[in-house]
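So that we are looking at the same thing, I have put the structure below in structure tokens.
Note that one protein chain of the assembly has been removed; the remaining protein chains are unaltered in position.
Labels A and B are assigned to the chains in the order they are written; within every chain, residues are numbered from 1.
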Amino acid sequence: MSTSTVTRTASPLNQLVKALRNAHVQFIVFGALLCLLPFLAKAGLMRNSTLSTLAFVLIYAIIALGLNLLLGYSGLISLGTAGFVGLGAYLAAYFQDDLGLGFWAALLAALVIPTFIGLLVGFVSLRVRSIYLAIASLCIAEILLKTFEQLDWFTHGTAGKQSRFPVLFGFQTDRSTVFIIIVVALVLGMMLIHNTVHGQLGRALHTMRSSEVAAQAMGVNVLKYKLFAFSMATLYAGLGGALYLFFLRSSYPSTWNLFMSLNIIAMVVVGGLRSIFGTVAGAFVIFAVPELVLKKLPVIGDVAGLPYIFSGLLIVLVIMFFPNGLKGLADLVVRPFRRRGQAPTPAPSQPETEEVAPA
Amino acid sequence: MDLVLQPFLRSLETGSVYALAALGIIIVWRTSLVMHFAQGSMGMFAGTAVAFVFNRSGLPLWQSVLVGVAVAVALGFLVDFAIIRRLKRATAVGKEIITLGLIMVFLGLAPIVFGTDPMLLPRFIPSGDIKLAGANISYNGILNILIGVVIAAGLFLLLQKTKLGLAVRATASNESTARLMGVPTRSVTLLAWAMAGVLGMLAAVMIAPTTTVTPTFMNTVQVSALFACVLGGFQTFYGPVVGAYLIAVLSNFLKLYVSSVWGDQLMYLLILVFLIFRPNGLFGKTYMQKV
Partner (left out) sequence: MSDQEVLRIDHLSISFGGLKALDDLSFGIFDREIFGLIGPNGAGKTTVFNCVTQFYRPDAGDVFLTVDQSRLSGHDRQAVDASGQARLNLVGRPVHSIIRLGLVRTFQNVEVVKELSLLDNVLVGGHVDFKATMAEQLLRLPRARREEKLYRDKAMSVLEFLGVDHLAGQLAGGQPYGVLKKLEMARTLMAEPRLIILDEPAAGLNDTETEDLSQTIRQIRDNYDCAVWLVEHDMRLVMSVCERICAISFGKFLALGTPSEIQGNKVVQEAYLGEQE
């Protein structure tokens, strides 16, 4: 932590190891590795369909990151995620294609408008009991779904909205470039969440989840922080929606149903509440495993409801037997190789808080 | 045809369905302090079982419903026994997420167990209706309304007047104290989940004739039931029942007089606005934190 130790052991390898301890460096390295994937696909080393699946994994990871702040850190449930993602997608399409305002305006609209609606919904429901947010967001999702089906000038109804790859800084993007845009968004999203949770904001959210009365006694305006968490979740949902549209270039109302919201909850739970990399892993398990593995299994691969059962059972089993999800699993594997840690307490999430911003 | 009385009677019919589903949610809430999001899905599963038995075995409808009761009780027992009561250390949010997981499990399971073809379920009383001051109501509609009212009233009496009801209310108000006082809280909770299952199944069987039996046919009922609880408040058993009928009436009249497409959505918005002014619902009291 202090500068003296750095000068003492300044061999390049040590410095590299030290740099990798910094979470932001980890995110950037992770992103850089992901950026190689489109080139693998271009070189024929990876199927294009696999690249698409991975792109959706990353988009879902972004959405799930936002939800993790809400569910994991704040202990609040939203059942409206899919509605906000869909709204982001349609707004991006509307601003880019119908209004012709370009990539940035489309992105901004997809970020701002869902967040604003989220704030309104949160304000109405969060004043009572936390669980009201789940119900209110569920009904907003129903309203949005109906809007997607009915508001023809905006969404093109059930026929589906068609879009195209965006033009960015005068360049026409393609699948690979949009993939890289998604990666950049993911890395930025991870950094922002990391900053949020390692500081006063994160501590306030933690305290609020653990005990609302204690949080209030310590001066935390509970409503304000709940609203913050929910608006972050909707912000990430809107972002995910815009990226979804830019990558797939179409949107159909039926996509944005309750089961997408539930799947995203499954990603957070399976990956590990309050874990950033865990959330990405969770998105992979919930989205890519059914897509890449389950569907290819003999006999049961054809069963229509299989992905639902897979997600649902994982939620139940993880909460029952493995409350820290994949993150907990990783800790279990890594622990013997670390210095003796703490007693087996609920959520060992310590290493990251150790490194403070350098003075 | 009467344009006020007719939709009102229709609303009472759907209101009964919502009321039963809402009662299931509230019973689980009061005994386990868990929002039972899978109420509709479990009702869907048991209701689909009824349709399956009815269509495949040729049993009369009432016997098929008895099979449905057995399925619903078994599901309720299973969920509480195998999952909920094993979650000693999980928070309420953890348990609620479990019920969300259960939605997906039952949704995926239904087509595997009962096949993917949509099924039909007839009404209890196939035909016949009576005229009432210019409005029509079918015998089946009257039966549905009666089922809703009788069950709601019966449950109310059960909870207020019997020893069992006392046990449920004691568990609801403070589980650990109730246990110390000798209330068999585990059996009470088990019973609550089973009761929720049966209520959900009944709601499903009652709404089924108006639609086809598919894995999603209970979605509207689930959303409406949750909203009935919010509207009526979570502190009483009668609040959600009143809420359920109000929601049905509101929805039907909005659909008829304002917009056939946006009726339900308008109603959702109205309830959200209502929450601003009465956050604890119609019959809710201000909820006081224990410090």
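Following the convention adopted for this analysis, a residue touches a chain if its C-beta (ideal position, glycine included) is under 8 Å from a C-beta of that chain, and two chains touch if they have at least 3 such contacts.
Computed from a predicted structure; not experimentally measured.
*Asks:* Among A:V167, A:M218, A:I300 or A:L332, which residue is in contact with the omitted chain in the full complex?
*Replies:* Of the listed residues, the one touching the omitted chain is A:M218.
*Asks:* So which of A:S78, A:Q96, A:T173 or A:T207 would be touching the chain we can't see?
*Replies:* Spelled out, the listed residue whose C-beta touches the missing chain is A:T207.
*Asks:* Which is it among A:L51, A:L151, A:L168 or A:L192 that touches the chain not included here?
*Replies:* Counting the whole complex, the residue in contact with the absent chain is A:L192.
*Asks:* So that we can see where the missing chain sits, which residues of chain A does it touch?
*Replies:* Within chain A, the residues that touch the unshown chain are 192, 195-196, 199-201, 203-204, 206-207, 210-211, 213-222, 228, 274, 342-350, 353-354, 356-357, 359.
One rule holds for everything that comes next: only the chains that are shown with their structure count from here on.
*Asks:* Indicate the whole-number Å distance between the mean C-alpha point of chain A and the mean C-alpha point of chain B.
*Replies:* Comparing mean C-alpha positions, chain B is 33 Å from chain A.
*Asks:* Residues of chain B touching chain A in their complex?
*Replies:* Checking each residue of chain B against chain A gives 35, 37, 83, 86-87, 90-94, 96-98, 100-112, 116, 215, 219, 223, 226-227, 230, 261-262, 264-265, 268-269, 271-273, 275-276, 279-280, 287, 289, 291.
*Asks:* Which residues of chain A touch chain B in their complex?
*Replies:* Those residues of chain A that touch chain B are 71, 75-77, 79, 121, 124-125, 127-132, 134-136, 138-140, 142-143, 146-147, 150, 212-213, 258-259, 262, 265-266, 269, 303-316, 319-320, 323.
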